[in-house]
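Report on the structure given below.
All protein chains of the complex are present and in place, except for one that has been dropped.
Here is chain A:
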Amino acid sequence: MIWLTWRQHRGQLLVTFGLLAALGLMFLVSGLEAAAFVASNAGLAPGDLDAALGARYDAVYTVFGWLPIVAPALIGAFWGAPLLGREFERGTHRLVWTQAVPVRRWLAVKLVVLGGLVALGGLAMSAMVSVWRPRFRTDTFGNVGIFNMLGVEPAAWWLFAFMLGTAAGAVLRRTLAAMAVVVGVLAVMTFGLFTLSDHYATPSRVVTADQTTVTSQDVRLVEHAWLDPAGREIAETPPGACPRGVDAGRNDSARTAYEECLIGKGYRHVVYFHGHDRFWRFQLIDAAILLAGAAGLGLVTVRAVRRAS
């Protein structure tokens, strides 16, 4: 069975792990080059050094920054969807399920071996990002795109996507339709989990005259409100509280002047946020939801296969 699994899925395996190796090589070259740059420019002012490293970081980030969104979709579409969809399409399930190896064993080997490799690939990616990135940037939590590249997130997302594609292929019996389901469901899940994650813990509340005390940290902002001079919390400041200009484009000087005036009149910012210390809590809740989803999809797959066999 292991031989058959390798023979049927070696294309996906080689491409996936080849791309991961290429990504690792790029990280290695980028990391070594950055280290050499830092060593030979020891006298550089911190700001200049940061700008130089930032430019290097951005160049590499454009290559893999889309991975948290696209990688699970690719895994689901090319590892998951054909696993049963293609067998049903070609009728080959009637060949392979009538050999002496029982169907349940065929399915178990495929799901465990391929699911294990998918999870391993996700862990490898997060490990590589975790080793390479700290040289350039230290934030891990505030930006959800970065957060989804670290810890157990890639492994959990990839495994969920794999099981999603497999279940869709088992139920729909069509590879292409299953691929479409993968893309659709992942889009909803990505947005849904991001929205839901605000509620993984009660947000911290800070009342401050200077918002940057919070926003300069690696935090996830949830909500902003005002405390009026009477001490009441309000979502919006009342009209006419201060003279309010209009900003054009990305210039925000009018808003800054308006807020400074409000602070001067005794208004205060109320900021709700999740602090960086919640990194693992959020990671594990995300992973638990995704793994529960993967297990449920596994059940759907087993049922669909049992009905067809």
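As a working rule, a residue touches a chain if its C-beta (ideal position, glycine included) is under 8 Å from a C-beta of that chain, and two chains touch if they have at least 3 such contacts; residues count from 1.
Going forward, contacts and distances are computed from a predicted model.
> I want to check something: the complex is missing a chain, and I'd like its UniProt protein name from "RsbT antagonist protein RsbS", "Urea ABC transporter permease subunit UrtC", "ABC-2 type transport system ATP-binding protein" or "diguanylate cyclase".
In UniProt, the chain excluded from the picture bears the name "ABC-2 type transport system ATP-binding protein".
> In the whole complex, not just what's shown, which of A:A45, A:A100 or A:A248 touches the removed chain?
For the chain that is not drawn, the touching residue is A:A100.
> Of the residues A:P46, A:G91 or A:P238, I need the one that contacts the missing chain.
Final answer for the missing-chain contact: A:G91.
> If the hidden chain were put back, which of A:L4, A:L123, A:A241 or A:C261 would touch it?
Considering all chains, including the one not shown, the answer is A:L4.
> Please output the residues of chain A touching the missing chain, sorted low to high.
Residues touching the hidden chain, for chain A, are 1, 3-4, 7-8, 90-92, 94-101, 309.
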